[in-house]
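Input: one structure, supplied below.
Left out: one protein chain. Kept in place: all the others.
Note that the chains are named A and B in the order they appear, and that numbering of residues resets to 1 at the start of each chain.
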Amino acid sequence: MAVILITGGARSGKSKRAEMRTRAFPGRPVYLATAEALDAEMEARIAMHRARRGTDWIEREVPLDLLPALLATDGGGARLVDCLTLWLSNLMHGGRDWEREIKELAGALPRLKSPVVLVTNEVGLGIVPDNALARSFRDAAGIMNQVIAEVADEVEFIVAGLPMKLK
Amino acid sequence: MAVILITGGARSGKSKRAEMRTRAFPGRPVYLATAEALDAEMEARIAMHRARRGTDWIEREVPLDLLPALLATDGGGARLVDCLTLWLSNLMHGGRDWEREIKELAGALPRLKSPVVLVTNEVGLGIVPDNALARSFRDAAGIMNQVIAEVADEVEFIVAGLPMKLK
Partner (left out) sequence: MAVILITGGARSGKSKRAEMRTRAFPGRPVYLATAEALDAEMEARIAMHRARRGTDWIEREVPLDLLPALLATDGGGARLVDCLTLWLSNLMHGGRDWEREIKELAGALPRLKSPVVLVTNEVGLGIVPDNALARSFRDAAGIMNQVIAEVADEVEFIVAGLPMKLK
C-alpha cells in the first residue's frame, strides 16, 4: 500500500507531520523507533516525542533490523519509521553493509500490505564538513534519500512545519 | 493585519524579498534590526543592507525587546523584522527565557494592526554540529520557525532569490 517519505531539516516538524499522516490510516498505529536512549539528550527527545504521540501506539525499538520489523508488523495498522537517518548511522557504526540494506528496504517497501510513513533528514545543505566521516555520512544519507524517494508513492519536504509536495 | 514569514538559507535573498514585500504595503516602512554592529563583519553587512534599502525607512535597533517595539510602532507603516534568528541568539546569550518570549510574540502577532514581515533562517539542513551549544541553537531556531509559521498568514521559503510558497 502507501509508502510516504517525509524529509526535512532538524526540528522542522517532520515527526509531527509523519505522526499525523500515520494516524490518518485505519488501525492501531505502529511506531518503529530507530533511536536508542544512549544519552540524556536523546532520552529527553524520545520522551518528548512519546508525550506528543500519545500512548495508543504499538512501540518497537529497531536500531538496526528495520526490514524484519516491517515484515513482522505487516498486515496491521500503518507503521511510522522515525527515522531513517539514525538507522543509517546505526548501520554504519555497526559495520553493516548499509548500501545493500538500503536496496533491500527499497525493494521490499512497495510489496508491503500496510502503509509505511518514513521520516528522514536532509543533511547536505550546509557547508562541506571538515572531517571525512561526516562527509561520508552525508553522502550516504543523500543516496539513501534518493533511493527511498524513488520507490515512495508520496514525498514531502517539511520547512517550518509546513509540507511541500515533492511527489 | 498581515503577518508574513520569509525563511531561507544564508545569502539566499531573504532580506531583499522581505524589503520588497514590506514596501508593497502603504505607509512609511519601519525597519526593526535585531543586529548590533559588534564587529567589522557585522558592520559591513548592516551598511550593505542599509544602502540597498534606501533612506526612507524608519529604523530601530531591537536586539532583544522585539515585541515592545512592534507594539510601539503599531498603527503606522509595515514593519520588517530582520531577523528572528539573530533575535533568538541575542535572547539566549542574554539569558532570557526565549521559549516564553517566542510564545508571547506568536500570541501577539495576529492582533497587531500594521503588517509585519519577519525574516528568519533555516539552520537545520546541514550535518549535526559537533558542539552541544550549536545543536541547542539549531533546535531552538527550528522550534521558533514552526511556532511563528503557524500564526503567519503567509510563509515563503527563498532559494537562490526565488520564493516558494509554503503557506
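Basically, contacts are C-beta pairs under 8 Å (C-beta built on N, C-alpha and C of every residue); 3 or more make two chains touch, one makes a residue touch a chain.
In this text, all values refer to a predicted model and were calculated from it rather than measured experimentally.
Trainee: Return the single residue from A:7, A:73, A:89 or A:114 that touches the missing chain.
Mentor: A:7
Trainee: Going by the contact rule already stated, which one of B:31, B:57, B:98 or B:137 would touch the omitted chain in the full complex?
Mentor: B:137
Trainee: Write the list of chain A residues that the hidden chain touches.
Mentor: Per the touch rule, chain A residues meeting the hidden chain are 5, 7, 9, 120, 122-128, 132, 135, 138-139, 141-143, 145-146, 148-150, 155, 157, 164, 166-167.
Trainee: Using the document's contact rule, name the residues of chain B that touch the chain not shown here.
Mentor: Against the left-out chain, chain B lists 8-13, 41, 122-127, 129, 134, 137-138, 159-162, 164.
The rule we apply is simple: only the chains that are shown with their structure count from here on.
Trainee: So what's the Cα centroid distance for chain A and chain B, whole Å?
Mentor: 31
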